[in-house]
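A protein chain is absent from this complex, but the other protein chains hold their places.
For chain A:
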Amino acid sequence: MEKKGAKRKVVLQLLEEHGGMRPGVARKVSEETGVPEADVYGVASFYTLLSRPGAKTRVCQGLTCVMAGAEQVIAELKARGEEVEAVSCLGQCDRAPAAIDAKLELIPGAPSGGITPSHDALAIDLAGEDDPSYAAFDKARDEGPDWIIEQLKTSGLQGRGGAGFPAHIKWHAVRTQAELTRYVVVNADEGEPGTFKDREIMLRRPHRMIEGMAIAAWVAGAAKAFIYVRGEFRDCIRALEAAIAEAGERLDWLDIEIVEGHGAYICGEETALLEAIEGKRGMPRLKPPYPTEKGLWGKPTLMNNVETLACVPEILSRGGEWFKALGKTEAGSKLYCISGHVGRPGIYELPLGVSLDELVEAAGGYVGTPKAFSPGGASSGFLPMDLRGEPLDFGGLAKLGSMLGSAGVVVLNDTVDMAVAARWQQIFFEDESCGQCAPCRIGCRVQRQAIDKFLDARAPESLGHVEEVAWEMDAGSICGLGMVASLPLQSAMKYFGEEFDHE
């Protein structure tokens, strides 16, 4: 029950300004906003950058970074007497092992990874020159919203955030709502371990994404757009601010606000993200109603991922058919992030539906003897190398019980113990479960303890309930995190059973 006049929206920002969850801060923020003190404290305790504040080095403990020696980095920093914290994936897998400093700035280490050289048959074209002319927007405005939605439909564009939901359906759904106040939200809370493509779009092609966002806002009839960027992406926030300034009066009609995240993977889930913008704990909402109908502050909200929106200008400039033909098994070109045991980790824009072998060829080949791969981040689990020829697309991987997700591909060679790899992913999910519903809150901990116990004693019986608990997490959880959170352990056990058998 919101108090009249309470300024809840600024709660997170004020908590950050006052130094996070320290004694007295909740009271201060409560006095400044009118939001109850306990409520403010509860919000602060949810976000890691606020609940564990402090000037310290944060080292990524995502799977790719661990494989590249993150644990040694932490040990060395501690030996030097530095304050250091192991944190969930920082979205810098191409620079593994990655770390950020006290001001959340990336600590210079390995340079960013490879990208596909610019050529004509690319929808995003990371290496191309970013174009601030907004010509695609002008064309879209002249042709009208029905034409735009028709082109999106023809193009077969699927949401690039993970679910692969056809973009035109969302756009159409928001457009046809009776309520006239509508919002557009860009989901730039990239946090799936193994994924770092949105980061590079914002750094290299910010105008392309902003133009896509402007077109979305115009079609949706929204006067206000939010870009929710994870707080650890300082350079992305600067790049977006610079691009918005450069676009100048061309975007005067649209009120654009960049909202910074405060350390919670779950806020990449669309309804949790809405809660975070509203200044609440980032706990996913029940669906229905969907955000297209009741989103931000209960108003129809069109939310798309950075990459999805960045595809839009080229689709409208060159036509839906052109985009569709770029794909192999499904429509369009796709940014594949690849990291782990490959020659040149990075982001490669390839036809949607290439195989792992084709992707790795672009990324400089395998390093060592490959053993397993994750096609779409931690949420997609592990697959064995005999599936290396399968198309990496939304439909095909779903049939294999995995998912393309955000296309954060991680390759593991035979130096990796699959039980240890699975454990790191289970640690990630336990750390990032929001805690709202019991199947995920308790289940993530049960699965993590099961693999811990197995590794302690190599006792297979400690894994006896993994399948049944996974079933319940999938059936009973509110959101997608709980549904897939057992997949790393389940798939490792399924495909690499011999590593879990021995006493």
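In this text, contacts are C-beta pairs under 8 Å (C-beta built on N, C-alpha and C of every residue); 3 or more make two chains touch, one makes a residue touch a chain; residues count from 1.
Just so it is clear, contacts and distances are computed from a predicted model.
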Missing subunit (named according to UniProt) among the choices "Na(+)/H(+) antiporter subunit B", "ABC transporter ATP-binding protein", "Nitrile hydratase beta subunit domain-containing protein" or "Formate dehydrogenase, alpha subunit": "Formate dehydrogenase, alpha subunit"
Positions on chain A contacted by the hidden chain, ascending: 1, 23-24, 26-27, 30, 36-42, 45-46, 48, 51, 264, 281, 286, 288, 430-439, 441-446, 449, 464-465, 468-469, 471-472, 475-478
